[in-house]
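One protein chain is absent from this view; the other protein chains keep their places.
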Amino acid sequence: MAKKGFLIIIIFLLLHLCGCWDSQDLEELSFPLAAAYDVHSPGSADPSDPPAQPGNKLVDLTTLVPNLAPKTKLPVNVETHSGVTIADARQRRGLTDADTYVTGMNQIIIIGEELARCGLNPYMDSLLRDPTIPDSMYFSVAAGRGEDILKTPIKNYSNMGNFLVALFKGIQQRTFIPATQLGEFYRYQSTGKNPVAPILERKGERVIISGVAVFKKDRMVKKLTVEEGHDLVLLRGLKGRSYLPFSKKASETYHRGAVLVRNSRKVQYNQNQQGHNFIITVKLEGSLEEHSHQAPITEEHLQEIEKTIEQQVKTQCETFINMMQEEIKVDCIDISKYALAKTRRALEKEIDNPEFIQNANIQVKVKVHLENTGESR
Amino acid sequence: MNNTDTITSKQLIFIIIGAQIGIGIFSLPRLVSAEAHQDAWLAVLLGALVPLLILIIIERLGRRMPESSFVGMNHLLFGRWLGSAMVFLFVVYAVFFQSTVVRLFTEITIAFLLPRTPAPVVTLMVVLGAVYIINKGARVVARVNEVLFWIILPLLFIVMAPLVNADYTEILPVGEAGVKAVAQGVLSSTNAYAGMEVLLVFYFLVKSKGEIIKAGILGLGWTTLAYLIVTLVCLLVWGSETIQVINWPMLTLLKTIKFPVLERPELFLLAVWMGVGIRPTMNMGFAAAYSLSEVLHVERDKYFHRVVIFIAVLIYILALLPPNLIVAFKWAQYAGYTSLLAGLLYPLLMLVIAVIRGKEAPSG
Partner (left out) sequence: MRKIPRRGEETQPQGGHDTKGIPDIPLPQGYDDKMALLRPYVEKSHDLIARPFYLDSEMKLQACAFYFNAVVDDKKLNEHVFKPLMMHSGGWESGDFNNTDRVDLIVRTSISVGQLRKTDSFAVMVHSIFDGMLVLVFESIQEAVIIDIHGGQVRSIEEPPSEKAIRGPREGFIENLDINISMVRRHLRTPRLVIKKTIVGKRTRTPVAVLYIDDIVDHGLVEQINDRLNRIDIDGVFSAGSIIQMIEDKPYSPFPQIWTSERPDKTIAELLEGRIAIMVDGTPTAIFLPSLFIEFFQASEDYLERAFVGSFIRFMRYFAFFIAISLPALYIALISFTPELLPANLAVSLAQARKEVPFPALIETLIQEFIIQMVIESGLRLPGSVGQTAGVVAGIILGQAAISAKLASPAIIIIIAITTVCTFALPSGPLVQATRILRLPLILLTAIFGLFGFSLGWLLMLTHLCSLESLGVPYFAPFAPGRYADLKDSLFRIWLFKMNQRPLSIPTQQKQRQGRTGTEGGEGE
């Protein structure tokens, strides 16, 4: 018995002394809260650029790392490093950063516009392979270079990373803009799925969301404006909540106001000789927030408002769908899955072709239901 | 048969669950959906039929010879030398299977938790843990299985949390993959469902033989439920194509959501991590050690631990052999196919010979 105990103690001591191989204390780590990927072509006369194959681009990795040292003025450290691949850029960090670089606590990734147009698969691969990176990380595109976004100084938040996280966390509850997580982005690898992402832009000293990026698989194909982004969210069925203005001139009364609505959608699909037919029913439910007319609202009045909104949204959505079918030619509203649900094997090959969405017949119906009018009538 | 080795039929439920649900559950969705695409969940459901068949065969076999242990049965049916050889083969199968399990467990541990720790050290700790438990006898093994089951049960609920991102169209249209694809999916699931063959050894140790079938079905039912839930959730959240690029879908599944306070739900899984991965090793390892010690006429009280250590060393060495993860996955697939041999054909053979030799089941 004593011998067994002795043996256990010896093993313990040996293990401790040989090394707690993975033990690295928290304060010796440098963990980025936000990261941005960009590309630039080599050949600019920057001597610190790593050697690259001619024709290939170099990636830039910008990281936002909280400054752990006590009594410093800078709460965060934002640095950019270049490399042949992202992992190579990480390796180059080691020349200037004294702490071990840990990727697991990253919460936001911003992709520069140029990189997004190149096709993200080779660059995002490291994020997929790293077992410590959560799939709940927010993913967005930058208008211009992602580096500029991270380097913008921010006043009322501790750092830009926290600000962006807070921005994306509630965005779908404030307006109809999608907040994409990394896991959603990865689903592009399934047939028929194309991700979307919000676009961040630096305007002077502020960072705002200026639109929505549409991807074809892993390559960005179009930047939508904020209004188009609204239509996208409605058609794509992402659960959101937003104020929606409406206005209509009627014979005597002039309706103008806004509603606060949640959206949902239903899609019906069938296939006949005319091809693939989709009927998207967008449902908006909510309450009346603002109205310009003074008289108390009657039931007919409410229904008129609902009809106004329905018409308005329908027109907007149809415009969007036209644009999608003519210009983008990519299923960014996530309806191919309903076609796949009926006949997966037959359609798998062709569903990602532009012809599929170009020739699909898509109808939009809108239903608005206003539950109440707030505190006043 | 020692007093420390008898178990009740209720404990058998947990032993069966523990022998089957191990690290196989992590890669199961990927392996099955590679063949069966969106009908992977059907394949998983149908895959339960194989262990069910094994259960019935073994129970029939045991009923004919209730007084014999596994080794005794072999001796009775095949004669002394051939019988001992068959037992040795069974032990070899168990050691091989467990070495793949231990290897994959070590791989996942190193990938997610301990990237810089050398693999032999992690494997050593896993094997040492198994040795400690197996040494204590079947009763303690059964009790540990039971406790671990209840502790790991909340994980099943946590796994369902990502359903907020689920897309039900991923599993439609049902059945379109075709019978052949689903059958191949069933074949891929054999690795995960393996483990029912420990019943060959544990049959003898259960006190009330009449309840074994009920216990077996209950245990198998839980396993199937767990596998079904995990496969379904993975399919619904990602779709059968995206799963193909993920090595361990169930682990990655836990990373897609954020909980309000603790943020990362993997914390729960990792805190009981060892309990999840070691269950098949301890159950099958015990079965192997017990049979081996019986066939070598080793005295149970004094020298059982030497047999256990011997088997542990074998598992350790075999677990370190594959040079990389891809080869290790391949070995695991082979082990799954071998489990069909050991679990289906072997007891079937024994049953046929038992019928031929006229060993009647006792009445009542």
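We just call them A and B in the order they show up, numbering each chain from 1.
The rule is short, and it goes like this: a contact is a pair of C-beta atoms (placed from the backbone, for glycine too) under 8 Å apart; a residue touches a chain by one contact, two chains touch by 3 or more.
Note that the structure is predicted; figures quoted are calculated from it, not measured.
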Residue of A:M105, A:L128, A:I279 or A:L302 in touch with the missing chain, whole complex considered:
A:M105
Residue numbers in subunit A that touch the chain omitted from display:
1, 12, 15-16, 20, 22-27, 29, 31, 33, 66, 68-70, 102, 104-105, 107, 132-134, 162
Listed in rising order, the subunit B residues that touch the chain left out are 8, 10-11, 109, 113-114, 117, 122, 125, 129, 132-133, 136-137, 140, 143-144, 146-148, 150, 261-264, 266-267, 270-275, 278
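Operating definition for what follows: only the chains that are shown with their structure count from here on.
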Averaging C-alpha coordinates per chain, one finds the centres of subunit A and subunit B separated by a number of Å equal to 41
Can you name the residues of subunit B that touch subunit A in the complex?
37-38, 111-118, 121, 165, 167, 169-170, 172-173, 176-177, 237-242, 245-246, 251-252, 255-258, 264
Within their complex, subunit A touches subunit B through residues 15, 21-22, 128, 131-136, 181, 183-184, 186-187, 189-191, 193, 337-338, 340-345
